Structures are given as C-alpha cells and as structure tokens.
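As you look at this complex, bear in mind that one protein chain is not there, while each of the others sits in place.
First chain written, first letter: the chains are A and B, and each begins at residue 1.
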Amino acid sequence: MRPSRNSVLFVLLAGLCLAQSSSQYVTPEIRRVGDKLACLCGACKNTVATCQMLECHYSLPARQRIAKMQKEATADTAIVAEFVKREGKKALAEPPNEGFGVLALATPVIAVGLGLGLIGLFIRRYRKPNAVPAMTDEEVRKYQDQIDKEFSKLD
Amino acid sequence: MIIAIAALLVLGALLYTLIVRPTSLPEPEALSPFRHVDEAKARIYENLRDLQFELRLGKLSDEDYARTKVDLQKELAKVLADADALKAELGVQTTSKAVKPKAAEFVCPHCAKKFKEAMKFCGACGKSMEAGA
Partner (left out) sequence: MENIGALAILLAFCLSIFSIVASLVGAWKQKQFLIVSAERAVICVWALVTTASGLLIYALMTGDYRLAYVAAHSNKAMPMIYKFSAWWGGQEGSLLMWNFILATYALVVVLQNRRKHRALMPYVTTTMMVTQGFFLMLIAFLVPPFQVLSTGGKSIVDVGDGQGLNPLLQYWTMVIHPPILYLGYVGYIVPFAFALGSLITKQKGDEWIFTTRRWAIVTWLFQGTGILLGAGWAYSVLGWGGYWGWDPVENASFLPWLTSTAFLHSVTMQEKKGMMKVWNLVLVASTFFLCIFGTFLTRSGIVSSVHAFAQSPIGPYFVAFLAVTIAITILLILSRLDYLKSEAPLESVVSRESSFLFNNLILLASCFAILWGTLFPVISEAIAGEKISVDAPWFNRVNVPIGLALLFLTGVGPLLAWRRSTPDNLKRNFLWPTVGMVATIGILVAMGISHFYALLSLGLCTFVTWTIVSEFWKGTMAIMQKDALGFVPAVIALTHRNTRRYGGYIVHMGIVLMFIGFSGAAFNKDTTVEAKVGEKFPLGRYELKVTDIKTGQNENFIWQNAVIEATIDGKPFTTLTPERRIYEKSQQPVSMVAIRRQLNEDLYINFAGMGNGSQQPTIQAYVFPLVSWIWLGYWILLFGSLICLVPAKVKMQYARTEVVGVSTKHAPVTK
C-alpha cells in the first residue's frame, strides 16, 4: 500500500521543515567566534562556524547562543569562556595552549626536531666525503677492459 | 542436501590440500652465490648510465662528471675484485652472460637436446655444449 501523493508530500515537507530561522546563517561576527569553537555533533571535525549540516543539533543552537550573547555586547573571549564552562575544554576547536593541550602542537614540532636530529646523526655516521673504495689505479686498470666491455652493452 | 554439500566441501578441501603428489613438487631453484655481486654490479652500471645521460642533458659540468665517473669505476673495480675473491674462495669457474629478454634456450650442438640453463657439457649425450668444440 502506497500512501497517497498528498500525504507523501506532507511527509516530505515535514522532513524538510526542520527548525530553521535566519539566525542559523553565519554572519561574519558569528563566524569570528564560531571558528574558535568545535562542533560537537560527533559527526564532523568542523567548527561551529563551518559545520554545514543543516539539521546539526549542536552548531545551530550554538550559533544562536553566540548571536544572542553578541547582542548583549559580550566580548568574544567571554563567549568562548562561556562555552568552555558549559562543555569543558572540548568546546574549543583547537587545543588550548595550556596544561595538557600544549602537547597537541608541541609534540609534532618535537617530532620534526627529533627527525632532523636523526638525519643529523645519520649524516654524521655515514658521511664520508670522497669515500671511494681504496683501489689503486693499477687495480682499476686491471678491470678496465671488463668494465668498458660490459658497459658498452648497456646503452 | 545441505549436509551432502557441506561434506563435499570439507572433503574436497582436505583432499586437495593434503594429497600432494611428488610430481607436483617444484624443482629446486638454481641459486647463484654471486647474486648479490651481480646486483651490486648492475646498480653501479645503472648509476654510470644515468650519469652519462645527465652529462648529455647539461645538468652536470664536465669536471663533476669526470670526478663521479672515476669514483664509480673504482667502486666497480672493487666489486669485480670481490667477485674474483669469492670465486677463488668457492673454487668455481663462472661465466658472465647478459640476460636475454626472453628465456633463452641452450641447444646441444651434437644431439639437439634443449636445456634451460647454460651448461658446459650436454646432460643427454655428455659432449661439450660449446659451439665448435
């Protein structure tokens, strides 16, 4: 049994008409603050400002809250602090530069440093300028014919 | 029905896996003790060839080319010397042959029997495999 066309359209419209109001759109002011906040919907790695999921249950209310607080002339940092207070540090899009969060950016930098160190060690250990096998010219001449003969076959 | 198929599946797998006739065993490979020497040699020849090409492209000056070429030749001589040392140590004679693009066949000039490997004496009639011998 297929529902009649009208009821199908009713379902369609009900599905499409999810809470939407002009406040979901990202104004430059909202974007400025929203870029600092992580979208915690669990399905994306975007920020509150860049989450493009229309029915996102996190970023939409978050944007509305940002807009509301901006109307009350709250400073950016205070808005961010308010989010952190409510959700914990995970509300921030990037790890904070304090406590354990420092490690987020520090570790890759340290790793690159270590890698450079390793390359340095490698170069120190294996670098031997002009290190060619100690063959006298006479020994080389002994094999010269063979070298020339085999090499001429190659090209 | 399902039990029959299941039994067939198990039996088939077991029989195929466990019954290996001697004829289906692979022949042992001829392993050359000079393999790594050959690899080293090939590597240096490749490098020489690249070097020559880079000179032709104008990527290197003549002096840079000459210097690196001498180094490579010295390295090559060292590898060849090592190969000779290994030969003496093993007490064998060797031949160098270029690998042909297709698997070459070696035909006995006396009895016309074909072999995959180069041999000094024919495995069928026992006469020398070298042409004109």
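Worth a mention:
Criterion: a residue touches a chain if its C-beta (ideal position, glycine included) is under 8 Å from a C-beta of that chain, and two chains touch if they have at least 3 such contacts.
Bear in mind the structure is a predicted one, so any value in this text is a computation, not a measurement.
Checked against the full complex, the one of A:71, A:85 or A:128 touching the unshown chain is A:128.
Counting the whole complex, the residues of subunit A in touch with the unshown chain are 5, 8-9, 11-13, 15-22, 25-26, 35, 38-40, 42-47, 50, 52-54, 88-96, 99-101, 103-105, 107-108, 111-112, 115-116, 118-119, 122-123, 126-131, 150, 153-155. Touching the omitted chain from subunit B are residues 2, 5-6, 9-10, 13, 16-18, 20, 22, 24-43, 45-47, 49-51, 53-54, 56-61, 64, 68, 71, 83, 90-99, 101, 117-120.
Here, only the chains that are shown with their structure count from here on.
A straight line joining the Cα centres of subunit A and subunit B is 49 Å long. Partner subunit B is touched in their complex by these residues of subunit A: 130, 132-133, 135, 139-140, 142-144, 146-147, 150-151, 153-155. Note for the complex: subunit B touches subunit A at residues 41, 45, 48-49, 52, 71, 73-78, 80-81, 96, 98.
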